[in-house]
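Down below is the structure, laid out as structure tokens.
Yeah, one chain of the complex is gone here, protein chain that is, but the others are all in their spots.
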Amino acid sequence: MRKLMMAAALVLPMFGTAAMAQDTLKIGYIDPLSGGGASVGEVGLKTFQFLADEVNAKGGIQGKKVEIVPLDNKTNPQESLIQAQKAIDAGIRYLTQGNGSSVAGALSDFVAKYNERNPGKEVLYFNYAAVDPVLTNAKCNFWHFRWDANSDIKMEALTNYMKTAPAIKNVYLLNQDYSFGESVRSAAKAMLAAKRPDIKIVGDELHPLLKITDFAPYIAKIKASGADTVVTGNWGQDFALLLKAAADTGLKVNWYTYYAGGTGGPTAVKQANLNHQVFAVGEGIPNLDHPSSQEFEKAFRAKYDVSVFYPRAVNQMRMLATAADKAKSIDPVKVAFALEGMEFEVFDGGNGNMRKDDHQFFQPMYIASLGDRTEKEPFDEEKTGWGWKLVAKIDTPQTILPTTCKMDRPN
Amino acid sequence: MLELIVISSLNGVLFGMLLFLMASGLTVIFSMLGVLNFAHASFYMLGAFFGFQTSRWLGFWPALLIAPLLAGAIGAGVERYGLRRVHKNGHVAELLFTFGLAFVIEEVVQIIWGKSPVDFRVPSLLDFPAFTIFSTNYPAYKMFMLLVSVVIFLGLLIVLKKTRIGLIVQAALTHPHMVGHLGHNVGRIFMLVFGVGTALAAVAGVIAGPALVTQSNMAGLLGPILFVVVVVGGLGSLSGAFVGSLLIGLVQTFAVSMNGSLSGAFGPLGPAYASTWLSDIWGVTIAQIAPIMPYVLLVLILIFRPMGLLGTRDT
Partner (left out) sequence: MSEITASAAPPLPGTAEKLKFYGLWAAAAIALLLLPRIFSSGGSLTTFSLIGISIIFSLSYNILLGQTGMLSFGHAVYYGLGGFLVIHAINIIGANKLPIPLPLVPMIGGLTGLLFAVLLGWVSTQRSGTAFAMISLGVAELIASSALILRTFFGGEAGISANRTKLLRVFDWNFGPQIQIYYLVAAWTLIAVIAMYALTRTPLGRMCNAVRDNPERVQFVGYNPHVVRYLAFCFSGFFAGIAGALAAINFEIANSAYLGALQSGTVLESTYIGGIGFFIGPIVGAIFVTFLSLGLSDLTPVWQLYFGLIFIAVVVFAPGGVTGLAMMHRPLLKAGTLMRVLPSYLIALLPTLAMIAGFILSLETIVHYSVNPGDDPHVKAFGVSFDAASPLIWATAAILLIGGYLIARKTWTWVGYAWDEATSVAREKGIAA
């Protein structure tokens, strides 16, 4: 039905007819559905569709059924803007996206300009995975809400954990040479210096993004530096190849990562045979002792055969429903005012809140390691047999960071 | 430091040999058919994926034989039914045909195997460290890769220099029209050459697959480097392709491990404007520009020595 609707939506608006029927609340999902990023984009789409079904089973939002409209942006900022325009023409007033901070920046900018130039037709942008801190600092705006802890917050949680791990003495920073990798390393250096000045940063490396086929020279450098811990934001093939090279050369360190749980990550860890040596920081893992989220995980895996990669998407959808109920309307401006400042019981248990100043959501963070499972870890990842084991929980107050955001609010 | 140099040299030579497996096929195809096969890296990718699938069903060693044969057969088919038909429309059309083909092959691979990396494992027989240099283990599988590349190179050399078909191919490398005049079935030779060339690329794919990530973007990552190798070495020269491959392999591997930068070298002399617009150039390390070094080399060669290092033919 979706594709037919989209095809019709492409043709009909060309004649400037009015937007589609008002008994659905459409959310435009703008992410890669073809090309290189599609494996990640498809998982996100399935997550949102599952969540929409969950909400609709309870009667929808304010009586309206939720519909997720997939819009393929081919991981390209310009294409994303075209899709956003198409979505707005089709009457969609909620957009969500996550893959790629460059896309997120362009979308956030576009939404802000569109809303300024088209009062009364405002659109909201929900960011579920783009972690560039600048989106809730220098480039923040009222219409953008972020549910993923940004990379600085994740580093705050991670370094708060590292404060309590005296075994960590020599840290090597290895990151991808672009804005995300840059923010990971600068946050790591600043926060470690403040919290554990005794830790020595024995290496600080930036490598070209997605271009290295053999990480052996980097592994050699890590070995030469005498590091016992590597902190890296690498994802995708940069992560897989890094671990492969480490396994080949027999490097024995602990890896603190952001995206070891991403698509292909657990497979790479298992292939490299690094049992409980790879850690990841995130807002939730399947193996937490929390019955309702485990039920959700079971149902999701039964239907789609993938893990719930995005607990934050669950929070996003449920908070949208709650905000609409609070505002008694699905008008984006009213929902936005209801959302900001909202306190919420998050998916994996615990309190989170959507900070009013910058529209950044704060939630409990978890450090987990991937490896052999016990009865306490019922779920494995990517059919490797290994699963996430909880190492530490960082409560919400320990994840809070200040912001430089000064947003213009509508009246 | 010494450890870094030794390891980097080993890795550089290995990468270079891999590139040569592909570049050799590309050079021979270009010399004989006059068309630069844009889809050559796609056959490399096909080799990796066929190898992966076959190793799933039959094991790695049969895969080493079957995957290149399969890819080579597809290559021969492409030549017979595609390239030959486009030949009459000129060189531009041939180049564009291979360009479109590269695109389509990537798409088909994505449809069949998905967009995520596939779990192509090193065969357990080779999954051990071969030797230890200065406390770093060097995997046996990489030595195996080196061995296979060298064996194939020697085999290619023998075939070209000592067999009859090799003689014809050598002749066609420099005088394709004359070979046709002499009565050889040029069409069949072309098909054979294209098939063997793509099979060579596929072999590179099968052995590189477990070491590198086997994913549908493999071709796009290695493709441009391949062209640099062939042009730098000299279009039409096999030994040039060899020299070019080793050069690029070593340059890339070494550049990645070096931390030098302009600011590092000339820091104290830093001019005032170095901290503004030019700060990017000032502060960038060699490791960061490693991926573009082959292209710098390409542009320099094309300016100063357009026929390549050892090239004999003008295009």
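The letters A and B name the chains in turn, as written, and every chain counts its residues from 1.
Note that a residue touches a chain if its C-beta (ideal position, glycine included) is under 8 Å from a C-beta of that chain, and two chains touch if they have at least 3 such contacts.
Worth saying up front: this structure is predicted, and the values here are computed from it rather than measured.
*Asks:* Check the options B:6, B:65 or B:86 and report the residue that touches the missing chain.
*Replies:* B:86
*Asks:* In the complete assembly, which of A:109, A:204 or A:331 touches the absent chain?
*Replies:* Here the residue in touch with the unshown chain is A:109.
*Asks:* Can you say which of A:177, A:238 or A:358 touches the chain missing from this structure?
*Replies:* Checking each option in A:177, A:238 or A:358, the one touching the absent chain turns out to be A:177.
*Asks:* Against the chain that's been left off, what residues of chain A make contact? List them.
*Replies:* 1-4, 6-7, 10, 13-16, 33-35, 72, 74, 76-78, 81-82, 85-86, 88-90, 100-102, 105-106, 109-110, 113, 117, 132, 177-179, 208-209, 304-305
*Asks:* Using the document's contact rule, name the residues of chain B that touch the chain not shown here.
*Replies:* Those residues of chain B that touch the unshown chain are 36, 82, 85-86, 89-93, 95-97, 99-101, 103-104, 107-108, 111-114, 224, 227-228, 231, 235, 276-277, 279-281, 284, 288-289, 291-292, 295-296, 298-299, 302-303, 306, 315.
In this text, only the chains that are shown with their structure count from here on.
*Asks:* Return the distance between the CA-based centres of chain A and chain B, expressed in whole Å.
*Replies:* Centres of chain A and chain B (C-alpha means) sit 37 Å apart.
*Asks:* Which residues, counting only chain B, touch chain A once they are in their complex?
*Replies:* The touching residues are 3-4, 7-8, 11, 15, 114-117, 119, 121, 129, 135-139, 142, 211-213, 215-217, 221-222, 253, 256-257, 285, 287-288, 290-291.
*Asks:* What does chain A use to touch chain B in their complex?
*Replies:* Where chain A meets chain B, its residues are 35-36, 38-39, 177, 205-208, 210-214, 216-221, 223-224, 237, 240-241, 244, 248-250, 263-264, 267, 271.
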